[in-house]
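With one protein chain removed, the remaining protein chains of the complex are shown where they sit.
And then subunit A:
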Amino acid sequence: MKSLAELKAIRERMQSQVGMRAEDDSQTRVVVGMATCGIASGARPVLKALSDAVQEKKLSNVMVTQTGCIGLCKYEPIVEVMEPGKEKVTYVKMTPEKALEVVEQHLIRGQVVTDYTLGNIKL
């Protein structure tokens, strides 16, 4: 069994860094729709890919979070990227692979991946 002693060690290492990730206005929010419709169409692997990548690339100004049904169930899994001072970008029919592309292109380089945005899907 994994012991709680390891958790104590993590706390000791991290205590000095607390406050670093405090939420503020400069943070980018990445929101994944996780209602029944999102989950059924595969939102969990997308969410996992996003949070793993953000953690791995140490994007400390990005917060990955979840929301309920956005009302566009047909286009799930949906990922919204909200950067401060910019218009919200809505990515639809996401997969873990597409999500990684969004991390690389959009979150790191600042280029919206227009191939996957809602505006580009024929309604």
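The rule is simple: a residue touches a chain if its C-beta (ideal position, glycine included) is under 8 Å from a C-beta of that chain, and two chains touch if they have at least 3 such contacts; residues count from 1.
Criterion: contacts and distances are computed from a predicted model.
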| note | In UniProt, out of "histidine kinase", "Glucose-1-phosphate adenylyltransferase subunit GlgD", "PTS mannose/fructose/sorbose transporter subunit IIC" or "NitT/TauT family transport system permease protein", the chain dropped from the view is recorded as "histidine kinase"
| query | Which residue from A:73, A:100 or A:113 sits in contact with the chain not drawn here? | reply | A:73
| request: Mind listing the subunit A residues that contact the chain we can't see here? | output: 1-2, 4, 6-8, 10-11, 13-15, 18, 21, 34-36, 39-40, 44, 47-48, 51, 55, 65-66, 68-71, 73
